[in-house]
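For this view, one protein chain was removed and the others were kept in their places.
Naming follows writing order (A, B, C and D), and every chain is counted from residue 1.
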Amino acid sequence: MNYVVLTIFFLLSALTLGSGIMVVTVKNIIHAALWLISTFVGVAALYMLMEAEFLAIVQVLVYAGAVSILVLFAIMLTRQITGTGTRQLHSRWWVAMLTAAALFGGVIVPTVWQQGSSWDKTASDAQAILVQQATEANGGTRPEIIPVAGTEELGAALMGEYLLPFEVVSLLLTAALIGAILIAFEERTRRRRVLTLAEELALRKRGIVEPHDEEGAVVPVDAEQAV
Amino acid sequence: MTYWPVIAVDAWIGLVLVSIIKVTLILVGGSLGMMFLTWYERRAIAYMQDRRGPNRVGPQGLLQPVSEAIKTMTKEDITPLDADRVVHFLAPVVMLGATVLAFAVIPWGNLFPSSLRVGVLFIFAVTGLHTVGMLMAGWGSNNKFALLGGMRGVAQMVSYEIPLLMALLPIILLSGSLSLTDIVTRQGDWYGFGWYVFSPVGLTAFITFFIAALAEGERTPFDIPEADSEIVAGYLTEYGGMKFAVFYLSNYMTNLALCFIMASLFLGGGNGPGVTALGTVLGGLLSLVYFFIKALALFFLMVLIRGTVPRLRVDQLMGFAWKFLLPIVLVNVFSTAIWVAITRWGPQAQIFTDWFGEPASDNYLRYGVAIVVTLIINLLAVYAVMRINRRQPSDLTEEEIALGLAG
Amino acid sequence: MLTKGELRSILSTEMPAALDQRWAEHAATAEEGHGEENKPVLQQDDAVVNAEHLPAVAHFLRDTFGYEYLSNITAVDYLDFDMIEVVYQFYHIDEPADVRVRVRVGRNPEACVIPSLTPTWPGANLQEREAYDMYGIDFPGHPNLARVYMWDEFTGFPLRKDFPKTGDKYTHVTGAE
Amino acid sequence: MTLSTRKGTVNIVEVNRHDNNIHAGQGTLKGLDIVFRKFRKALFGKANTERDDTEGQFNVQYPEERLVLAEAYRNMPILLYDDATGQELCTSCFQCERVCPPQVIHITQAKHPETGKPVPAAAEFVLEYDTCMSCGYCAEVCPFDAIKMDHDFELSTADHPALDVHYTHLLRPVSYYEAIAPTMWAEVRDAALKKLQNNIKRRPGNIGVDHGQKIAGKSSAAAPKAATPAAGAAGRKQYTGPIAKVGTSMSEDKLARLMAIREANTGKRGGPPESGAHAIEADVATNAAGQVAPSDQATSGSAASKATGPVAAPGKNMSEDKLARLMAIREANKAKQGE
Partner (left out) sequence: MLKTEELQVNIGPQHPSTHGVFRMLVTVDGETLVDLKPVFGYLHRNHEQLGEVNSYLQNMPFTDRLDYFNSMVNNHAYARAVEQLAGIEVPERAQYIRVIMDELSRILNHASALGFLLGDMGAWQTSLLWGLREREKILDLFEYVSGARMMCNYSRFGGVARDIDDYFISEVKKLMQGLPRYFDEFERLLVENEILLVRAKGVGVLPKELALSYSVTGPLLRGSGVPYDVRKAEPYAVYDRFDFDIPVGTVGDVYDRFLVRVEEMRQSYRILEQALQQMPEAEGGHINPKVKQQSLKPPVGESYARVESPKGELGFYLVSDGSGSAYRYKVRAPSFINLSALADMCKGYKIADVVVILGSIDIVMGEVDR
């Protein structure tokens, strides 16, 4: 195996893992979010190393560019950003650690068990393995579409084999979107509205001197100013 | 002479060397290009305002950006006392990094095509990282104006990325590829004039993309994150000297990249009359010239807009993205599908073949029908969107008319 | 349209309590010294009203005669009379001449109080603040009676005639003390 | 539209809010179009020099190009002395000190060395240029036309105390003022010089001349002013900008009067004028000579024009025709003197 690639791989892995550790250890949550972005970018670089270009770019576009920004946005609107004085360790931290370790083991052990023999393969070898696996799965004949992370294959898969899950997920997302809008709308109507001068005047003309908002608070209108 | 082959032993060393050279070229070229652009913009806008612009340093003031670069570099580097020092420092780095990455996939004429298969997506993925830098700058400065600017900037970027990418979809549909090189080569028909902008869908895509690109590059009328008359300089408020220069550099490089991308996607990149006829080297050089002329013309359009229009307000900016651009762009995707169907579908839709003949590049009937149909669809869409968004005076209450909301 | 002094006669029948008669005699003595230099004379033609009646008079002027534009509020410190006069200038929108309503109050802080017109004429807001800043007139009813020109920590009222005016930056040039 | 009020009718015009037009971007396109037209005009170097012009570049490339200053232009006050005798026009009447709004003029009256009585001359005259507000009252009220407003505006200095300008640096020869404001001087010249003659009679010894003679208007470098225009004048080109035609405002009869006054004065004064006047005349000559072919230089756009006049002159601010006329007058005068 190529040492350069290996070196790059280890560097990227170190970046990803190190950033991941930083995410959970730093006290300042903004810094944590920034480390999270670093993790995402590291993962994307790993994808790129595996020649999964599309996946890498989507990782950057969606996770580093959008999801983490939303996280950051949400964090910035809260208090206690610096996290000074907050404790990071729970008294039963070891339970959490054991759970995490178990879950990680549950993923990594079977993977190593199954794929351990193909560790010294290059990308083209991996391609060959994929072809071989697909052929086996297809009952001995080589299928037309080899499942790799190319854009065309992805597109074909989403529009063919996985159409139903795709549509379901789309519906779910749309529902979530509508829900978010609804919540925001309700919030907006409940918020105390600041009346402009002209609106105040218009209300007063209609005889409403002290308009109440929905929470019952009085929106102040200076009665003296009525002309 | 004996050690030369030693280096060439391993191919990857050569690859790394070439990559380093390329990266250096992009960085240096990008910086020089940015310097040229600042001069270009200032001179052009000066002429629009009946002035002369910088004309003292060097011939026609061409060295003015150099003197300014020296000035900014020699300025004191100030970090506000209560700022988050690391974040404050890293923000311009992230910003510039994201910009420079975008240059990796730009095809420079026909001379240096880029190879990434998903180049178009790549550009927008990495420019999307701008938001991170912006947010870091806004938050790290510990300044209300900076925070407001950062927030505005991020909201704007996130909103406009959607119409930006959606406006791109028609081009991807037309070319069937995500690679910029492919997209450019497929516009080489019609004696070098097979640009996508000449079709109704391409034109709509171009206009919407251009508007969204103005927002993405923080140009007037969408320069809200750094709206100097409202929030001083937005997220740049607490930056000075070299850090500010890096922001500035990244901003102009982004704009340059956007111009290059628009030139490649819609205006045929390096394609033009005579490029194919002149052969690889000469034609390639000519294509480079075409490419730069197109990009600079697009930048001039940006400057012209900057010299003319005021700035939108934040809520209007968001409204414009979601209420105007997005519907139009979505309809445009649909009409692109129709265009593709009419011009290309042979066996899939026998009825088209019956009516208009076999699909071919010289079947003008098919193209004519496609143009008419898509044009009608797009115009209807624009009209409908404007109609929906424009409230009729009859819909308004008396007070609202009094408030002047009728327009 | 009201001519000069007409408001005064109208007020003497409509609201006799509003008119301030305290300064008539001062004016009479000043009348004799007319022509004498450096001695201001109190104007008697316009309506001089008691401070507490000012809003009533102003509303009366606005609602009955249509003088709805309060153009100018000027405070004048008459140190000789131990009095601060505040001149309210009202205009009718079609008339060239103004109607001046004068309020005369003492200079000591207890007496220097005039009800604010800001609730009805928001345009008086800054002018009353200026009068407070420069002359120390208190305007009860004003929403935010703070100093407008001088800094908040400043003491004294600079446009009062007894405010010390000292200091010359350029004595070194002239050599004068 | 008219509106009836109690006073009668008032014409009002309601502004058009364009409420009912459809706005689909055509307004912006209109704007882009007009801006682009401007750009095109200015790009091809159209200069905007006429007052009724709204297109083309209107800016002045300052150190090389200069607007011609109006005669009435006032910057800082200066004091005048007679070229021929060196007698200062100031009589320390304190009118200017009294009227000066920011109180920046400080005069010490000259005393008779023996009797100690006041003499109509100033012993010291201090002007704080840093506080002066250039209102021009001192020049307006001066009954002896001794104090005038200078045209020199390049006074910036890092030396703040030097802006308390003393008598020696305030003095300029009469001919200097004549050069910068010929008509304004011509109107008062007779009276001023007559008054000066009266005052000279009451000035014993050297009082009234011992400030100006030493520097003779050529301005020592220590003075914050006066050195600058000469230094920056080399390579200056005449800008025929919006105000270049000021000289044409001199009406014919005024001109004739000026000529007559000049002639009369030369006769009265007798003998050639002092060096200051000579210098100015020489400068005017070189300036005028340098203007034979200035037009192509002016349009070439190169930053530095190549004219290298020896020492330029206060006359640089004058328009061409004015200069020419002045030259003619001077020539005539010289001829007369020579006879």
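The criterion applied here is as follows: a residue touches a chain if its C-beta (ideal position, glycine included) is under 8 Å from a C-beta of that chain, and two chains touch if they have at least 3 such contacts.
What you see is a predicted model, and the numbers here were worked out from it, not measured in a lab.
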Among the chains included here, which ones are touched by the excluded chain in the whole complex?
A, B, C, D
Please pick, from B:S19, B:T280 or B:Q316, the residue that touches the omitted chain in the full complex.
B:Q316
Considering the entire assembly, which residues of chain B contact the chain that has been omitted?
45, 48-51, 144-145, 148, 220-221, 223-224, 227-232, 306-316, 402-405, 407
Touch residues of chain C, complete complex, unshown partner
34-41, 43, 68-72, 74, 76-77, 87, 89, 91, 93-98, 120-127, 130, 134, 144, 147-151, 158-159, 165
On chain D, where is the contact patch with the chain that was removed from view?
3, 10-18, 21, 23, 25-28, 30-31, 33-35, 48, 50-54, 58, 67, 69-70, 72-74, 95, 98-101, 133-137, 140-141, 149, 242-243, 245-246, 248-249, 251
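Rule of thumb we're sticking to: only the chains that are shown with their structure count from here on.
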Taking the mean of each chain's Cα atoms, which chain ends up nearest the overall Cα mean?
B
For the pair chain C and chain D, the C-alpha centroid-to-centroid distance in angstrom is 47
Could you work out how far the Cα centre of chain A sits from that of chain B, in whole Å?
26
Round to the nearest whole Å and give the separation of the Cα centres of chain A and chain C.
68
Touching residues (chain side chain A, partner chain B) in the complex
2, 4, 28, 30-31, 34, 37, 53-54, 57-58, 60-61, 64-66, 68-69, 72-73, 76, 150-151, 196, 198-199, 202
Interface residues, chain B side, partner chain D - complex:
44, 46-52, 55-56, 304-305, 307-309, 382, 386, 390, 393, 404, 406-407
Chain D residues touching chain B - in the complex, by the definition given at the top:
17-20, 22-24, 28, 31-32, 35-36, 38-39, 42-43, 48, 55-59, 61, 303
